[in-house]
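Removed: one protein chain of the complex. Kept in place: all other protein chains.
Coming up: chain A.
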Amino acid sequence: MLLTPDMVPTVVATGASARVDAHVAPRFRVGDRIRVRNHNPTTHTRLPGYLRGKRGTIEQDYGVFAFPDTHAHGLGEKPQHCYSVRFTAREVWGPAASDRDTLRVDVFDDYMDPD
């Protein structure tokens, strides 16, 4: 559908959430230890490369969203949970990093395995 100037105020005001109103069982719970998969697609992904293989902890479950890796390619929403996952700076960047600093990254179910 072509976006016309008269539609702009409505689009701006409402947006389009990627949340999916589907009941999908989460693969992880808050507090679970996870390991990020060694995921290297040549297609669209929302997994930053620096997290591959890293260990983290589930901090919060944000609910069910369309999975960008399939959705971006017209391969369906593949709805799944997205979580805020905590990684220590040392786990990701090695011993020279601060022992206090941390990262919080939004990670989809399909990018992780239990650790």
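Keep in mind that, in the parts below, a residue touches a chain if its C-beta (ideal position, glycine included) is under 8 Å from a C-beta of that chain, and two chains touch if they have at least 3 such contacts; residues count from 1.
What we mean here is this: contacts and distances are computed from a predicted model.
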Which name from "ABC-2 type transport system ATP-binding protein", "nitrile hydratase", "Two component transcriptional regulator, LuxR family" or "Cyclase dehydrase" does UniProt give the chain that's left off?
"nitrile hydratase"
Which chain A residues would touch the chain omitted from the figure, given the whole complex?
2-5, 7-9, 11-19, 46-48, 50, 62, 65, 68, 82, 84, 92-93, 98, 100-108
